[in-house]
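Below is one structure, written out as structure tokens, with a few remarks after it.
The complex appears here minus one protein chain, its other protein chains still in place.
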Amino acid sequence: MDKRRINGPEISVKPIEKKSTQPKNNKDDGIRKNNRSVDNIRPIFIKPNVIKKANGSAYYEAENIKIICGVYGPRSSKRSMVSDEGTIYCEFKFAPFSCNKRCGYIRNAQEREYSLIIQQAFLPAIRLNLYPKSSIDIYVTVLENDGTTACLAAAITCISIALTDAGIQMYDLVAAASATCIKGNICLDPDASEENDTNSKFMLSYMPSLKQVTHVLCTGKMEAEQSIEAIGICIDACNSIKTVMDHCLINSH
Amino acid sequence: MPGETIRADKRTSSQIRPISSVLSSLNRADGSASFSFGNSSVLCSVYGPQEVKIKDELLDRATIDVNITPQIGIGSTTEKNMERIVREAFSDVIISSLHPRTSISITVQITQDDGSIISTIINAVSLALIDAGIPLHSTLLSVTCAILNGEIILDPTNEEMKDASSIHVFAFSNTSNDIVSSESTGVFTEEEYFKCSDICKLAVSSVLKFVHTAIERKLQKEQKN
Partner (left out) sequence: MAEVSNKDSFVLDANTFAKLHPKEFYRKFLTNNIRPDGRLLKKFRKTSINLNSIKSAEGSCVLKMGKTSVVCGIKAEVAEPRVDDPRKGYIVPNVELSPICSSLFKPGPPGELAQSISERIDKLFKQCKIIDLDKLCISEKNAVWVLYVDVICISYDGNIFDAALFSIISALKNLKLPEVTFIEEEGKVEASEEKTISLELLSTPLSATYVVFDKKYILADPNEEEENLSSTSLTFIYNEQHKLCGISKLGGIPLSKELIQDCTESAIERTDNLRQLLDSTMKNL
């Protein structure tokens, strides 16, 4: 019983979904559902400066993924009072209505893990030595979730735009791409149904101009050669995401 | 009055329950008061002006902090809403600019809840502030009324509030004829609202007389000692 919120019944569950008798239309030899090609990334729309009070913010949308990110900083905080370099603090949260199954209000272990991943992905990119005793606070809320690894990659891309909007100095933008292994093929940008079918998840964060990888996340069962292949494929994907980010930043000013 | 219905506890619709209050019952607090409307009773203590935490410090006035604890258990969102109502109402009544960078801490414990609890709390807080000697612009007092079956009844009990079509809490001060604070829920019209406000204003003036006698009696007792 959370005393600080209005409470419903103690236990509530999602109703069981009746399996539809008709299978969804799919090409007979199609590897992926919905007739997507192996290297297809869902079309991205990013808009900066959407939150009035934040120093920088961005809204990211790609079909059924909707993410909003706010950056506050550099500002002082208890955490960063005794440090030569700035600190990054990130809070990643799924909105309660964003996933298929309702998420709670308190950040669970997965959200905390993702917050740390985002911190690690941006540590090499932000010029923290220019912001001593300050903290850069990044808050990400996922409004609609269609593939958790894809959401994480989208969040990293979105945060780069928000940091630029906030005027935080960086060595380079960080783009991120996600992939999974379906039937032996590396497929980019998996959605929720594809994620449920496989158990391998791959995400890569990359600084395109400096050609440096900042973070790699690989979980689940994946052959060694496949993961190396995935790195190459994701780097190419990040380069194309970079053009979208550049386009967005140029058009917004 | 002829034609008025008699309620379950033998009151007429324009009668408030018997009021009682005790001042300075807590000897550690700077000021304390308990107040009750019949079976609804509340105990309030005031500490202040006292030292304030740096994060809550206001440079030009005192920080007012209200905490309401229910009869059973810990406070929930209902108590938080009441805290907000009480804090905002008293922030203009307390002359907080006389004590900048201090804190005035008001703690309320609901000892029994039988309807009209917000009014009971506001009245107890007023008395406790007077007891503590905190400078006030005026005395803020409150009375609740409800509309039940089309009739306006004063100081409803919990039973009456359950069936009421609307509940109105009004707070008035002795220096002005206008509404100082108001919280109304239910479905009602504007005419009903203003009629309720007039009826509550009359009731508040009788509560005010009681408050005056209570404080006079306390001062006399203090002079004797």
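Order as written gives the chain letters A and B; numbering starts at 1 within each chain.
FYI, contacts are C-beta pairs under 8 Å (C-beta built on N, C-alpha and C of every residue); 3 or more make two chains touch, one makes a residue touch a chain.
Source: prediction; values computed, not measured.
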| item | value |
| --- | --- |
| Of B:I16, B:L140, B:L154 or B:V204, the residue in touch with the unshown chain | B:L140 |
| Residue among B:E83, B:D114, B:D131 or B:E160 touching the omitted chain | B:E83 |
| Contact partner of the left-out chain, one of B:Q50, B:S97, B:T111 or B:T185 | B:T185 |
| Sole contact to the chain not displayed, among A:E85, A:E113 or A:E144 | A:E144 |
| Touching residues (missing chain, whole complex) on chain A | 2, 4-9, 11-18, 20, 50-54, 64, 66, 68-70, 72, 75, 91, 93, 95-100, 102, 105, 137, 139-141, 143-146 |
| Contact set of chain B toward the excluded chain (per top definition) | 77-78, 80-81, 83-85, 88-93, 140, 166, 173, 176-190, 193-194, 197 |
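Definition applied: only the chains that are shown with their structure count from here on.
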| item | value |
| --- | --- |
| Between chain A and chain B, centroid-to-centroid distance (C-alpha), Å | 51 |
| Residues on chain B engaged by chain A in the complex (per definition of touch) | 74-77, 80 |
| Interface residues, chain A side, partner chain B - complex | 3-6 |
